[in-house]
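Have a look at the structure below before the remarks.
Every protein chain except one is present and positioned as in the full complex.
Chain IDs A, B and C follow the sequence of writing; residue 1 opens each chain.
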Amino acid sequence: MVRLGPNRYGKAEVRLVRVARGARPDGGDVLKDWNVSTSLSGDLAAASLHGDNSHVLPTDSQKNKVYALAKELGEAVEPEAFGLELAAFFLSSQQPITRARVSIEEYGWTPIGATGYSFARSGDLVRTTTVVVDQALGVSVVSGVQDLVLLNTTGSEFWGFPKDPYTTLPEAKDRILATEVSARWRYRPETVDSGHWGSSFAAAKAALLSAFSGTYSYSLQQTLYAMGSRVLADVPEACEVRLALPNKHHYLVDLSPFGLENPGEVYQAGDRPYGLIEGHVLADDAPDAGLAWT
Amino acid sequence: MVRLGPNRYGKAEVRLVRVARGARPDGGDVLKDWNVSTSLSGDLAAASLHGDNSHVLPTDSQKNKVYALAKELGEAVEPEAFGLELAAFFLSSQQPITRARVSIEEYGWTPIGATGYSFARSGDLVRTTTVVVDQALGVSVVSGVQDLVLLNTTGSEFWGFPKDPYTTLPEAKDRILATEVSARWRYRPETVDSGHWGSSFAAAKAALLSAFSGTYSYSLQQTLYAMGSRVLADVPEACEVRLALPNKHHYLVDLSPFGLENPGEVYQAGDRPYGLIEGHVLADDAPDAGLAWT
Amino acid sequence: MVRLGPNRYGKAEVRLVRVARGARPDGGDVLKDWNVSTSLSGDLAAASLHGDNSHVLPTDSQKNKVYALAKELGEAVEPEAFGLELAAFFLSSQQPITRARVSIEEYGWTPIGATGYSFARSGDLVRTTTVVVDQALGVSVVSGVQDLVLLNTTGSEFWGFPKDPYTTLPEAKDRILATEVSARWRYRPETVDSGHWGSSFAAAKAALLSAFSGTYSYSLQQTLYAMGSRVLADVPEACEVRLALPNKHHYLVDLSPFGLENPGEVYQAGDRPYGLIEGHVLADDAPDAGLAWT
Partner (left out) sequence: MVRLGPNRYGKAEVRLVRVARGARPDGGDVLKDWNVSTSLSGDLAAASLHGDNSHVLPTDSQKNKVYALAKELGEAVEPEAFGLELAAFFLSSQQPITRARVSIEEYGWTPIGATGYSFARSGDLVRTTTVVVDQALGVSVVSGVQDLVLLNTTGSEFWGFPKDPYTTLPEAKDRILATEVSARWRYRPETVDSGHWGSSFAAAKAALLSAFSGTYSYSLQQTLYAMGSRVLADVPEACEVRLALPNKHHYLVDLSPFGLENPGEVYQAGDRPYGLIEGHVLADDAPDAGLAWT
């Protein structure tokens, strides 16, 4: 005999662009460019077991609410606040739904020209957030950054490692260190209602950059820990950071067959394989994570 | 104060192509095309905290072992067996390492021509496996399939759903149902040592196809449950199935402005947004999953 | 002073899925899955120069016609025939339009199960066609294949090449040869009206496979020429073939540091860089290509 385990459903990748006309201090427009995904859980087993959809609010309705809420909430709402409102709406309006998850990617745009209405996509990173609202377990907010590519041309070593029969890697006293940052940080429950989401995000991003740049590194693990620690230090409303850092290898090219020296100048950027370093950094008093990372 | 939480590191996406020359019954070659990722955990905190790499077997060494093991294990090894050997090697040879995870994607190739050495890439799906070996918690194997795109031109309805103020979707008594299957199934611990991995995979794939094709569907949730149940029924060595099924919407085009009827003939295939249905199906006697899904 | 040069505009990537219900000999459905792009040229300068759109049929109207034509042409139409009809429509119905280009990608699906309405996406290749209809220069049809990945585990050498001061590549007497075929062939003008498009495509695809498989290769250039020549030999209605063949390098892994031999068994599949071989093969009596490749 078999049984249905945890399950959820929703609408993924609702592409929402919100223009707040004249909302800038200089009279220019504010542009929000989001990719919103919703996911609902609750008393839904009948759909799976019997094709009974009486509790299944259509994913199309979820999509419609995303667009409507963008109007209802007015201008300049942060993605975390939007996600909290949206998730709470599904729980309050659909009795069978006991948990809602909203995930948002925000793409940055930079004003260009003097029109006040012209923009160029920034492309340097994607801001993310995931909100979970559960009837029993409460509210959690995890925000983050992805697609942020960082590189130090020096200030990185890697040596003192064990040598097994399959080890041919020479020790490195100076190497390029490059990675594409995926970082997420969990906000403390008590700050969720009063979140200054924009400034918290800015502080976390600045912490990631400055820790990457400012850490003399003996391994990417060490840099990861420094980045996570810095976020916790500079963003006290965060209590846990999870990072996934690919080690984007840059190989110093051997130019000696061509009679050339290559003292740290010419590198081949590798695609695959790459190292992958993953780790969590927590405040000592971090409360239980509950559903935050699900 | 902060502390280091769970962490792991390894080499990702080692691209391994293995030729077993003359290994086919007809004398032709056997071609294995894999993407292998390793990840190690254990007594590694010193690297993060102090830049002390004395326990950090280089990811480059892990990569080398992948290639060496492909030679050492000889011909025609299944990815699950390869992963088990590789993970066990890291635990047995590196005292600080207490857990190893190996993940493999296998790309299919079809022999062409009469040479015995010519192939075309199949492209219909990717076979996957993830093996975890933990010193304390033992061994787990999860295998799966991804990038398998299925479509029923009829035999699918969706109605009887709740209508909230944001519901505009009409009820559907006949629609296209299409999805891109991501399915993973966990093997029972007692079968791990005796796995007939190839035939288990073939049976699971066949179960997914036949359940998708043969289920008259009132929701993709129902189809998901049917697919998971069928795998458990047809592959008794599996005890749990996890599926993620995007609902790839196909919109019937309104041709009435052009004086044309469109009785289920012409559709627009949508990109985004899409529905996303996720669920687990378990055997009633499924043992605890342990680290299988981590 | 500046002037407007050649220009065109249209709708790109119209995703059309066409179901012909019961059209298979066994009573099953026929599924066509296309990606259609249109492009129009003609007396259009006023739009660029003065913002005068009186000759600019909206790209939205072009999209609508794609869907309507799929209904109007009935079942089982080949992409080449569809493109010819569509292009001719734009010229005949819009006086300022003197040239139309239609490009179609077709994705393959394989029937599964016994329902007659269930399919799995094939994934082995994409069939393509580009039709150009010009008021003055007439009609051309170029069809092709892309994303077809082929590999020979042996039967390939590369040696006898010049050695310049930057040459370190050893000569190879036995190597893997792998490529991802992009091939397009131009049909003779006199066959355009009577095209047996499906069987011509099948013959060309078979020719590409058999020439790749059956050619003992001293360079990918030689294989390219064999593939092009075979298409022209087996598809007499084609008069020119253009191929772009990336040389997807497979590097024999040096296992000697680990005390292992590797006689053509274990390879690393490389991503970048890759070789890229491009060439045209023509029938001696191939007429001028006109606009076929534009």
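FYI, a contact is a pair of C-beta atoms (placed from the backbone, for glycine too) under 8 Å apart; a residue touches a chain by one contact, two chains touch by 3 or more.
Just so you know, these numbers come straight off a predicted model, no measurement behind them.
The missing chain, though absent from the display, is touched by one residue of C:44, C:70 or C:87; that residue is C:44. Shown as candidates are C:82, C:107 or C:158; the residue that touches the absent chain is C:158. Touching the chain that is not shown, out of C:12, C:30, C:88 or C:192: C:12 (per the contact rule at the top). Along subunit C, the points of touch with the absent chain fall at residues 1-15, 37, 39, 44, 47-65, 68, 93-94, 158-164, 166-169, 217-222, 224-225, 228-229, 232-233, 240, 246-247, 272-284.
One chain of the complex is left out; on subunit B, the residues touching it are 165-166, 168, 257-258, 271-272.
In the full complex, subunit A contacts the hidden chain through residues 14-21, 29, 31, 33, 64, 67-68, 70-72, 109-110, 112-115, 117-125, 147-155, 176, 209-210, 212-214, 250, 253, 255, 257-258, 260-262, 264-271.
Operating definition for what follows: only the chains that are shown with their structure count from here on.
Subunit B and subunit C have Cα centroids separated by 31 Å. If you average the CA atoms of subunit A and of subunit B, the two centres end up 24 Å from each other. The residues of subunit C that reach two or more other chains are 257-258, 271, listed in rising order.
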